[in-house]
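Heads up, this is only part of the complex; the chains shown haven't been moved.
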């Protein structure tokens, strides 16, 4: 069992404890000896580490993404802790508590899920209700849906993040569907609920949030379509046109090919879903980014993906 | 006074009536004689026309954007009416009824304006209320604001279109500001109300919707800033920081340099305003586009700006 967390470490500590092996890279070719650069993490943070000895054996029997037991000593350089690792091996599965390694939403997962279910029950078409029943009664699905993150880094990158993002989107979709006449509320809300479900398999999130092999090779949009197709096949009354339109919501929700959608939105509801997704993920990404910055400064540091500094205001926010 | 409208013309008609001279181009250099290609329009549509005789005199004494009195005959080619014009001169101002030439919003302009005013009265900061009072009590401003279109072609391209778009944005901004915690509702709604006011001067919309010289040379974003600055100067209590933030909402509302904003959105409220503007203008553009298409076809024709066909559904919409 894990006993000490990264945010408690001090230079000079010796320790033998569990961490997630987030990255492992062989350094090579600069001189005659190899060594390993590691990143170790738990739910409180991460720390760089290095292994000088027994490099080949250790490299062969551990793999990034695993929980490892690490023996080593903590040093420091310019305020960043660094570990020199002497021994490292995979932790026995029975001895791992996933909660030790990943951050979690601060909101109540079951409450969020209940609100989501209610929204799905408010739909008018019976076959759509049947579709969501099929999802909600699939225990593996629900268990994953309650845990999956919405991203690796950018926004909602924590256990329960996907649920949080999905709920926020669905509630917004509901509000906005009242604002415009002639909107197919059933389609818009169903699209909001299902748009990112491929992320259940695109990421791994047992002890570290990372892309799965399937995520990198097949992409969450395509995975999501397969998941929807599987459930729709169980509902004989499901109209073919609705199936296509629902898949189209998922396929097009990134808005353009450049952003990863094989087709751009071609219905008003798909256009709206894309706008809502962009707003919700962007607002949340900026809020998370701002919350980590020096509260004494009016401007945040540079946000690499969004390519700008953000203004926090003269009196802070 | 105008007596017959373009949608009533028949091949073979002779007529002498008022039209807006929307385009006038000298055709030249292919042979020894010049001639004029025209587009004439009124609120029911537009028609191509050509002038063979007295070309130089007519070109010199008329100008695109004017209401002209036209004598000529109507012909036809592949279903498109065409006019051969014999005489053309500017119509006397006293004889022009603008309502004959431009389409108009179907909604009640005064009612929309009252809803907008109420929203501005719901703001919390006194200096913001003062700012909007300064606008609402400026009669020239209000008169233009009730007439201006929101675009030349793409969406809300009719008298009252800007007001309609602004109201829709402000109502959405109000709804969405409740959805997220920590949003400065005053700033978001003020931004929605003011984001496009530069369009009052960017377009001409007396008898035809077109860019003004100022619009083409100075751009509606920069014009809008000048209009806001002028009013803010009259309010001694207006905080400098709020002035900057409000201008930033206007400057950044297109989202990126490529789309015409000198700076990208750098506050959460500016990011949200950009998303809301994109959604509202896109949804409305598609609805207007769909409404003009063959109701018997499931797919619209190709939308050149959005670069796709839209799906109208098996049972239509």
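General remarks:
Just so it is clear, A and B label the chains in written order, and each chain counts residues from 1 on its own.
We adopt the following convention: contacts are C-beta pairs under 8 Å (C-beta built on N, C-alpha and C of every residue); 3 or more make two chains touch, one makes a residue touch a chain.
On a predicted model such as this, the values are computed, not experimentally measured, just so you know.
Here 2 copies are displayed; the structure file describes the full homo-oligomeric complex as 6 copies.
To be clear about the criterion, only the chains that are shown with their structure count from here on.
Overlaying chain A onto chain B using CA atoms gives a rotation of 180 degrees, to the nearest 5. Once the centre of each chain is set as its mean CA position, chain A and chain B turn out to be 43 Å apart.
The part of chain B that touches chain A in the complex is made up of residues 168, 171-172, 175-176, 179-180, 182, 241, 245, 248, 264, 266-268, 271-272, 275-276, 278-279, 282-283, 286-287, 306-311, 313-314, 317.
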